[in-house]
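Removed: one protein chain of the complex. Kept in place: all other protein chains.
Labels for the chains are A, B and C, by order of writing; each one numbers its residues from 1.
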């Protein structure tokens, strides 16, 4: 079995983004997706702190402390990029103008429920940021997440155990083992990595899986 | 008796506007108020179609068809003036950021009710424009209106006969005969033109009047 | 390459269907996308619900649509502006339905449609006949009326400059309803004076980001 690396997961998610899509990338793994957009394909990246047309991280010497992304890392804008205030940034999210939110997750349930904001760890104060706005508002929500936790517990579940970010919002999940669609008929496997069959994958998944008739091998270049 | 002319009414209302006030002037007579602000006093005029810092009508040759006021007449902006969209223009009104609205009226009632948007004439379709937003939203509403109709019926009434624009909103009324304050204790006469006493004024007024102890003659320069 | 600039007015309004709700920008004739409205007339679309501050000036644009009997209903704050004879004739003949909405509420209802707000409470119109039949609510001792969002199937707007991503700037008071209407429709078409190269518009001064715009046409 050849699980994808995190970079390969980001690459795989990037391939599905059509030209002209307005995309918000969550903090962490999803942020890496912008590195793997096929060249020549114009995608407009939205940042909750008031940017459309966000570009790559700045080159050394070109950093501007007033230009940051949602994760508070330094960023840039591309030609055509614009600035606006927080209220307009979230009007775009809540009003369904952002076509796609690619988010991280703790858990996704077979009905599309998403849990990605708190594990209720008593040692840390909770924080939600823009997670609920994105999950409830973006026209489509896709998730990037390792298929299981480090100790092997499944993250694709029948019901989420952690508090929900939004119910019924996730349409597609990219894991290190598979590409899964959340459909009214359940969780459908679109792609699996080499060396896995449905039985092996089901063992690592709490949600009931169905194999798409036209399923494919999940493959990514070395990155 | 020396009733004020319309220009003198506008002049009188202008004298009460303190420096730094954000003012919206209604269409018609109130629009003339801007001509009589004492020189050197900075007042910021707001227009519902997205202007702060509206100036006088343009000089011949300086007209710009994209720069109009709420009455659709050509206007100008002064240094410090800015443009914004309709939604922000009405956020300023509804949110109480506009300090003062000076409006015309068909009738004002002794409880501060204002009727200034429709006489329910069946020959004309009704139209409200920004009248209700201003009456309900501006921090203070004052009215400029002839004391009676052309055929002598009082416009300052116990209750408005025409449909209301907003209840309990008018604080002060400038007429061609008097300056009246709408108070919790009723309508108080602050100023009357020469040749009138309270009895004469009451005859022209349906609302019950009280004379302020410190009432004054209502006087205005020839204009 | 993203390119929202279309070749002509017909392309800009292509696909509108009978019965559509059309947000028609402008304050009187200023900021009114007259040529786009004329193009809408040429599509033959009928039974339209038009949302606009006024109800048409002169004979062109929104007035022309009304004169041709294409507008079933108009939602506006003030139908009678400069030269409203097309609307007045249709109204007197009982050929057009009129819904009067206070101007700020009209704008805010469209913003709600754009912002994913399902309803909101304002004091405007409380205690007046324009609140009749609407739900009231007391909040912190004051009465408010519940207002519902307005979403357009199509918005027709007018701007000054655009780029191929649909970023827009406006000119003076011609901005008026354009930014809020551009946000509030499924399909937004904008007529502009000039299209400039991507990256030319100052990113601090773009008023309508291209995310709200679908088609741009130079007039």
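Simple rule for what comes next: a contact is a pair of C-beta atoms (placed from the backbone, for glycine too) under 8 Å apart; a residue touches a chain by one contact, two chains touch by 3 or more.
Owing to the predicted nature of the structure, the values given are computational and were not obtained by experimental measurement.
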Missing-chain contact among A:36, A:90 or A:106 belongs to A:90
For the chain left out of this view, which of A:4, A:29, A:44 or A:67 touches it? A:67
Spell out the interface residues on chain B facing the chain that's missing from view. 19-20, 22, 42, 44, 46, 52-53, 77, 79-84, 88, 91-92, 94-98, 137
For chain C, residues touching the missing partner are 108, 112, 115-124, 137, 139-140, 142, 144, 148, 169-172, 202, 204-205, 207
Note that chain A touches the absent chain at residues 47-51, 64-68, 72, 83-87, 89-91, 93-94, 124-133, 136-137, 163-167
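Following the convention adopted for this analysis, only the chains that are shown with their structure count from here on.
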Between B-C and A-C, which chain pair is linked by the larger number of C-beta contacts? B-C
Please tell me the distance, in whole Å, between the geometric centres of chain A and chain B computed from their C-alpha atoms. 56
How far is the middle of chain B from the middle of chain C, if each middle is the mean of its Cα atoms, in Å? 30
Rounded to a whole Å, what is the gap between the Cα centroids of chain A and chain C? 35
Residues of chain C touching at least two other chains: 111
